[in-house]
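Since the structure comes first, as structure tokens, the remarks are kept for the end.
As you look at this complex, bear in mind that one protein chain is not there, while each of the others sits in place.
As written, the chain order gives the labels A, B and C, with residue 1 at the start of each chain.
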Amino acid sequence: MTANDGRDAERAKLFEVTSAELSVDEVVGRLADPGVGAVSAFVGVVRGVTDGREVSYLEYEAYPEMAEQTLRQIGDEIRERWKTIREVAIVHRLGRLEIGERSVVIALSAAHRQETFGAVRYAIDRLKEIVPIWKKEVWADGGAKWRSEE
Amino acid sequence: MTANDGRDAERAKLFEVTSAELSVDEVVGRLADPGVGAVSAFVGVVRGVTDGREVSYLEYEAYPEMAEQTLRQIGDEIRERWKTIREVAIVHRLGRLEIGERSVVIALSAAHRQETFGAVRYAIDRLKEIVPIWKKEVWADGGAKWRSEE
Amino acid sequence: MKVTVKFFAALREAVGKTEIEQELPPGATVQDLLNLLTQEHPVLSRYVSYINVAVNRKYVDLQTTLRQGDEVACLPPVGGG
Partner (left out) sequence: MKVTVKFFAALREAVGKTEIEQELPPGATVQDLLNLLTQEHPVLSRYVSYINVAVNRKYVDLQTTLRQGDEVACLPPVGGG
């Protein structure tokens, strides 16, 4: 499908959903290559308050196979649109997440920084639009709600 | 000077030059606060080739006290210009760095992601403009050169 | 013919199942499937206008014709990140 399918197979997965804790360093490390001079990253973090209501924890659910496939599609779209982007990695966490924990890490690499900022913004906007992942907010007062992008 | 001087004293330094290896997770961790929902980060990485010439390693030098002071100034400028940015941390490494090592980590936090992308771009552009840090490229062929921003 | 239908998030909770096997007449479309599911699970009528559908992990429109063995996913509005 994409030009780098061969390379991907030889190393860490670039697009993944996982129940393990996320490390930004680990995800950035998946992009390692001597041509990289700049990495931009976005980290989603579980907020303790939404709309003035205290959150107890979040529960993330996915359609895992399709989620990884649409994450890969986002990577392809980025490298099609911004030719200076060398590689993209997106790892999304699933299951119960406490306040302050990381829900998603997006990292993308380039020789020079200029195009990385717009591309990382596109990645997270697009993720919220097409990737089959859902989050349920469970509030401190016992209520709960499935939330889609505000 | 700034509104958060008191808070800074109680926790990890937000603006720092150091000879220790950089961890993105550690720098992102300096921003921890239950109101944070989004963190954008920039990571500078030592490239193996510049202008078609193979690099052996880089040597970073700073005027450390003034570097930390100008990094803090950049943080102040950002929070003045983008009111949704909660906190900024910038850590720059000094000394000899090998290919693939991280030279700088910038991280900034907000409740929502929208303004973080432009702000992180501003931070690295401004760093290259005003922070008294210099890098010497030492090439594989034995030559070397102090480089300022291209 | 038979297809597998998957439910996620609010839909999974409403239907009370993550997955069912559904018998369909040959030539049935996604719209036909949603009509049938709503008859069998009236609770779905609250959601059906917001649902996106994926067949074999690709988003499709309601006119798409289904085939034996398809994996059909009923996706409420997504909200990762």
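Quick note on the criterion: a contact is a pair of C-beta atoms (placed from the backbone, for glycine too) under 8 Å apart; a residue touches a chain by one contact, two chains touch by 3 or more.
Model, not experiment: these values are computed from the prediction.
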| query | Can you list the shown chains that the hidden chain touches? | reply | B
| Touching the left-out chain: which of B:Leu14, B:Val28, B:Ile85 or B:Ile124? | B:Ile124
| query | If the missing chain were put back, which residues of chain B would it touch? | reply | 44, 60-63, 65-67, 69, 92, 103-104, 124, 127-136, 146-149
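Throughout what follows, only the chains that are shown with their structure count from here on.
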| task | Mind checking the centre-to-centre distance between chain B and chain C? Centres are C-alpha means, answer in whole Å. | result | 48
| request: Go ahead and note the Å separation of the Cα centroids belonging to chain A and chain C. | output: 26
| message | Centroid of chain A to centroid of chain B, CA atoms only: how many Å? | response | 22
